[in-house]
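Have a look at the structure below, then the notes.
Every protein chain except one is present and positioned as in the full complex.
Take a look at chain A:
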Amino acid sequence: MRVVLAEDLFLLRQGIIQLLEAYEFEVVAAVDNGTDLAAAMAEHRPDVAIVDVRLPPTFTTEGLQAALRARREQPGLPILVLSQHVEQMYARELLADGTGGIGYLLKDSVLDDEQFIDAVRRVAAGGTAMDPAVVAQLMTSHSRDEPLAALTGREREVLELMAEGCSNTAIAQRLTVTEGAAAKHISNIFTKLMLPPSSDSNRRVLAVLAYLNA
């Protein structure tokens, strides 16, 4: 799997490259600023781009902007955004087109290599990977909002895990229920949030979006 990486801190960049190569990813380009990132994405058309939010030259949201631009040019291009802090607004902007293939993680998450690699794979496959911190923030800030009010406590938990990007199997494991039960909860959520059936992964993104926009 071909990866483009943008991270301005040298040590972290080398660390991520090593990690990815250990799991047999191919890092086709590793850049340290937003301008090079845009060029690298256009040139290599990677399977997934791993991008730091804050990049030179402006040290603001250069990486995020580059990622959003790249997705406008190559719709559906999987992008995993790493950030020193999580901000709902950024998660919202990334998910806005509703096509999936988006991840938003704290940089710390690379410390847990298995989870990180799992997230990269999920994003590359068109799923979502939201940091539990983003999801937890969403949970507290919109807990009494419509239309989420219609969800039961368990369905809420399931939605939370869905937002993080867990598969049915993973959800079943985390909540220690059967896969069938998890699937049932998920279809209940889709019904309550009035999401029309389409491809399953897409509906998951839409559910998370409903959550974000509640």
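Simple rule for what comes next: a residue touches a chain if its C-beta (ideal position, glycine included) is under 8 Å from a C-beta of that chain, and two chains touch if they have at least 3 such contacts; residues count from 1.
As a working rule, contacts and distances are computed from a predicted model.
Missing chain, UniProt protein name, picked from "Dihydroorotate dehydrogenase electron transfer subunit", "histidine kinase", "C-deglycosylation enzyme beta subunit" or "Sugar ABC transporter permease": "histidine kinase". Interface note: of A:Gln18, A:Thr60, A:Thr169 or A:Ser187, the residue touching the hidden chain in the full complex is A:Thr60. Note that of A:Ala42, A:Leu111, A:Ala150 or A:Met194, the residue touching the chain absent from this view is A:Leu111. Residues of chain A in contact with the chain left out of this view: 34-35, 38, 53-54, 57-62, 65-66, 69, 84-85, 87-89, 92, 108, 111-112, 137, 140-141, 143-144.
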